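One structure, as structure tokens, below. Some questions next.
Left out: one protein chain. Kept in place: all the others.
Let's turn to chain A:
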Amino acid sequence: MLDLTYEPPKPKVIAGAKHDWELVIGMEIHAQVSSRAKLFSGASTEFGAEPNSNVAFVDAAMPGMLPVINEFCVEQAVRTGLGLKAEINLVSAFDRKNYFYPDLPQGYQISQLYHPIVGEGEVLVEMGPGVARLVRIERIHLEQDAGKSIHDMDPNMSFVDFNRTGVALMEIVSRPDIRGPEEAAAYVTKLRQILRYLGTCDGNMQNGNLRADVNVSVCRVGQYEKYQETQDFSHLGTRCEIKNMNSMRFIQQAIEYEARRQIAIVEAGGKVEQETRLYDPDKGETRSMRSKEEAHDYRYFPDPDLLPLEIEQAWVDGIAASMPELPDARKARYMADYGLTDYDANVLTAEVDTAAYFEAVAQGRDGKMAANWVLNELFGRLKKDNHELSDSPMSAAQLGTILDLIAKGDISGKIAKDLFEIVFTEGGDPAEIVESRGMKQVTDTGAIETAVDEVIAANPAQVEKAKANPKLAGWFVGQVMKATGGKANPAAVNEIVARKLGL
């Protein structure tokens, strides 16, 4: 396997009116745990159900109801921790974060402030061939999601839907190691990719099951290195937190806007106030949600309804033993085993479904050829029809059979493209289609020789020209292919034409 080494990317520099500035970014990603039931109740987590249909008594905080931890959600958090090369805490604990809001029925969110289940880990974020940022993970903790308030159904009333209340989230907290808007988006992309490989989060940002809070500050060039040496935050600027973003594009826009806003304040002699802000994508700006003074006092304390969460090392080891191959390893394997380029390997491993499709096609075949067909023919054709791979009309088995037919010499590459189109639009077994439609390549040299003889006999002038200029032999090959309906084996035609012309 290839051992890939990376250089760190250059941080983004923004030129202010007076100085150059760098960005320092840390992120908190809220990833919904893939689980059929909620974190502390048996209610379903299905998306898009009738409002208030997936609500257990404990989700609605009925009097006397108690939470009971869903073991599968714990397993998913541990799996995620292992996937991020993180420390797994065998003892963790749940705390209550208290605040009032109608979509929070208990009046508190059960979270893990003091003792999270996962400790320090890391994510390698590639920014180009051989260039990557190593982002340190500070912690991952399990917590409950809130419900949904609906304010636009009635002029006088608000409504609330508790279906999402109590759904398990993993909050993945990074260190402030991200140095620009593109890196931030790449970090979320990479994290999402890993979670999807692990099967611990669907990563569907539109449905809100991956959301990001972004902490942004700016500093003068050179300050960040001082922070790195000392881990002393006083070398950095005051940060603002932009809450609840669920689009890669908005994340980048918000960071860019926020950095420029802070630079303008500092350069004008002002002070950035630590606060929580929201990004307004319509106006393309962030605005204050609440200042530090207005910040909630969450009155965290250990949840007395739940005992400390204790897990066994052997159980963790069992999860570790069943870990799937992760994107970095898979990419390295594709490059080493199939000789793919860095770029192609990246594209094929970006989505776990793509990688699975590719591997099914490549299995027992020429990997490089499989990659070409998946990347060029299949993706191009899917794009033309606005299809996703998930609803591809062509299965990996069908594409594999086409590749087999090429490899056996039954069809030429050109015929294969026709066959691809037929299978893509009409379906069916490629091998049968080749038989029934007479698409099989002619490898019978006798038949090809006859065809070549006929073309040579009919075009004496061209024969003379070709003898003078051997490059024109291609014209004869073309004529023979035309005469045989494209079914003649091109290699055999080439060879016979050259021989007969005496080239």
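As a working rule, a residue touches a chain if its C-beta (ideal position, glycine included) is under 8 Å from a C-beta of that chain, and two chains touch if they have at least 3 such contacts; residues count from 1.
Following the convention adopted for this analysis, contacts and distances are computed from a predicted model.
As stated in its UniProt record, the chain not included in the shown complex is "Glutamyl-tRNA(Gln) amidotransferase subunit A", which appears among "Amino acid ABC transporter ATP-binding protein (PAAT family)", "NADH-quinone oxidoreductase subunit J", "Cytochrome c oxidase subunit 1" or "Glutamyl-tRNA(Gln) amidotransferase subunit A". Across A:154, A:229 or A:297, the single residue that touches the chain missing here is A:297. Considering A:9, A:83, A:105 or A:430, the position touching the chain not shown turns out to be A:105 (whole complex).
Here one chain is not drawn; of A:63, A:269, A:380 or A:502, the residue touching it is A:63.
Looking at chain A, the residues touching the absent chain are 57, 60-69, 96, 98, 100-102, 105-108, 158, 160, 297, 299-301, 304-307.
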